[in-house]
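Heads up, one of the protein chains got dropped from this complex, but the rest are sitting where they should.
Up next is subunit A:
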Amino acid sequence: MAPSRALTRLTLLRRAPSSALRRYHSYDHPAPAGIFNASEQAILSAAYKHVPEHGFTQHALSLGARDAGYLDISTNVVPEGPFSLIRYHLVTQREALAPRREAIFSKDANAATTVPARVERLTWERLLGNRDVNHRWQEALAIMAQPSHVPASFHELALLADEIHFLAGDTSVDPSWYTKRGGLSVIYASSELFMTNDRSPGFGDTRAFLQRRLAEGGSLSNAVGGVTQWLGFTASAGVNVLRSKGVRI
């Protein structure tokens, strides 16, 4: 028993730092290592340069492996093939938001003072991250929609919505934490889809689309909040009226 147990423990210890992804933002601890190891990083970053020309394909991966000094067969170290390339795009673009945040908000500080305004600005910044691969993005969405890749795709979307709200300074700790992130996920995904067919200069139509959706989301949440408040008030007032009439509630 002892050797196999010791081996298991050793293996777990060795894997722990790389696989333990933190599910929250921390100011006090350094960020955990990324999901790609050095070899995957080398192949994927080289392959990513071929995406505008060859799309999110095995061909791009293979070209990337050769650029990085590997063999054609070495692409097998990337576990999910083309989907890993898509994931690389999603992860790098999400992680690129944080360093750009200061630059964005110092430039037009007057425009983005409230949390919703900053969410809009950051979401737009993330959409612009798709600029170079936009003409290939429909293929990527098709791959992401394959059943085996759906959970990972939704996970990345959730991480993005959370990252945007965190960077926008959202500090809500009530149920709106979920509705805000859920709402932004839906809006972001539909804007991304809209963008793949957008031919306007500088993707102006997409930005207008995004702003309309966020405004609708805002008014919807206002309406829901108002109705909830009214219902709560009416119910408690009704209880109080009944109590004043002597009903034992």
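Definition applied: a residue touches a chain if its C-beta (ideal position, glycine included) is under 8 Å from a C-beta of that chain, and two chains touch if they have at least 3 such contacts; residues count from 1.
As a working rule, contacts and distances are computed from a predicted model.
According to its UniProt record, the chain left out of view corresponds to "2-methoxy-6-polyprenyl-1,4-benzoquinol methylase, mitochondrial" among "2-methoxy-6-polyprenyl-1,4-benzoquinol methylase, mitochondrial", "Coatomer subunit gamma", "Transforming growth factor beta receptor associated protein 1" or "Guanosine nucleotide diphosphate dissociation inhibitor". Considering the full assembly, A:G69 is the residue among A:P32, A:P52 or A:G69 that touches the omitted chain. Residue-level contact of subunit A with the missing chain is found at 1, 3-4, 7-8, 10-12, 14-15, 35-40, 58-59, 62-63, 65-66, 69-81, 84.
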